[in-house]
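Only one protein chain is missing from this complex, and each of the others stays in its spot.
We call the chains A, B and C, going by the order they appear; numbering starts again at 1 in every chain.
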Amino acid sequence: MTTLFDRISESFQRQRLLATLGAKLRHVADGEVDIELAGSHAIQQQHGFVHAGAIAMIADSACGYACLTRMPENSAVLSVEFKINMLAPVIGKRFVAKGRVVRVGRTIGVATCEVVAYSKEEQETLVALMQATMMRVEPRNGVSG
Amino acid sequence: MTTLFDRISESFQRQRLLATLGAKLRHVADGEVDIELAGSHAIQQQHGFVHAGAIAMIADSACGYACLTRMPENSAVLSVEFKINMLAPVIGKRFVAKGRVVRVGRTIGVATCEVVAYSKEEQETLVALMQATMMRVEPRNGVSG
Amino acid sequence: MTTLFDRISESFQRQRLLATLGAKLRHVADGEVDIELAGSHAIQQQHGFVHAGAIAMIADSACGYACLTRMPENSAVLSVEFKINMLAPVIGKRFVAKGRVVRVGRTIGVATCEVVAYSKEEQETLVALMQATMMRVEPRNGVSG
Partner (left out) sequence: MTTLFDRISESFQRQRLLATLGAKLRHVADGEVDIELAGSHAIQQQHGFVHAGAIAMIADSACGYACLTRMPENSAVLSVEFKINMLAPVIGKRFVAKGRVVRVGRTIGVATCEVVAYSKEEQETLVALMQATMMRVEPRNGVSG
């Protein structure tokens, strides 16, 4: 039997950008997906803080996959748009993007994502908040999972 | 004499995430910054298209630097928030994010960014549109440029 | 023959909120719709400036109708989401929201809208910028035009 985790994980493995930056799938449940990214020089912006683009990447993926857990099995999901507020410039040892479904309809899904930074001492800081719109597409033209 | 290009370039060099993914500063003028990213497996999402996060990264940086060209020389710029619409799923040989200032005030700047994909045959596709809010910060606490 | 203006105008007449606040349809062309709102005490916020909600209302409608001009004749359009930056707190004698299509696909449309304020002396100020996502729906369940 394919679990929900396996289904999302199978697609996640094919996300080259996430692999390039070392992101990991940490949690999958109905309407919920967490993705973790290790802090490193590789994802910094010019001031030594984590780059908004790296945070947006894991938050966007967490929102998309959270919506996918509520879509029919043969669906694929594409980002229509997202909006993200950067709440605090941090360095961070690791970052966890927690995508949660707000509503998934027949075509359109909406999710939010809190991104939490953890320091070496495991102290939490809310670093970003995303609100995203996703679209279900039929698996065609090479778009699957 | 330090040109506007030198000033932005000096900060751009310190953006590790941009270096990690191979982004290049292509154009700097008053209120305008273009950043280019080569298409590659490394920045794909699960369907083989460019990942929204990679596009958001160059667009966010282009918006921030476009605003920085209109701020006093000793300023640093941080992303307050941005919103991006993904307009077409494409593969693309290269991507150019064209950040343009809408308005820069004393503290807050607003910019938009079109991201254009170029195919091997140099055919253009508008792949994304961003609207971003930036904040000027005094260069302190290690935040400079 | 029904012109594009007539088609949009017919729907516009049924917008009670726009009528309530006295908004007027000023311009319709392929991918373009302008809506005007007179400045008045009725649309102010607590500081005497125009309320962001009134500006959002005409901008949202201008974006939706701009997309509708590019959709099949029997379509209806609904707002999926929009994002708006308020660029300057102004009083204004009148406001014009200029909705312009970025791209309209089979289901999803994206438009931007500049809102310009005009003073008594007809001096222009760019007061807001919107980026919006619209959805085409089939005219059913009482949703038409």
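We adopt the following convention: a contact is a pair of C-beta atoms (placed from the backbone, for glycine too) under 8 Å apart; a residue touches a chain by one contact, two chains touch by 3 or more.
For clarity, every value in this text was computed on a predicted model and none was experimentally measured.
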Option touching the unshown chain, where C:28, C:58 or C:117 are the choices: C:58
Chain not shown: contacting residue from C:21, C:38 or C:116: C:21
Where the unshown chain meets subunit A, residue by residue: 83, 85, 87-88, 102-103, 110, 112, 126, 129, 131, 133
Absent chain, residues of subunit C that touch it: 11-12, 14-18, 20-21, 41-48, 51-54, 56-58, 60-61, 76, 78-86, 89, 142-145
Subunit B residues that touch the omitted chain in the full complex: 80-81, 83, 107-108, 110, 133, 135
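FYI, only the chains that are shown with their structure count from here on.
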Per Cα centroids, the chain farthest from subunit B: C
Between subunit C and subunit B, distance of the C-alpha-averaged centres to the nearest whole Å: 29
Distance between the centres, which are taken as Cα means, of subunit B and subunit A, whole angstrom: 21
Where subunit A and subunit C are represented by their mean Cα positions, the distance between them in whole Å: 33
Residues of subunit A touching at least two other chains: 80-81, 83
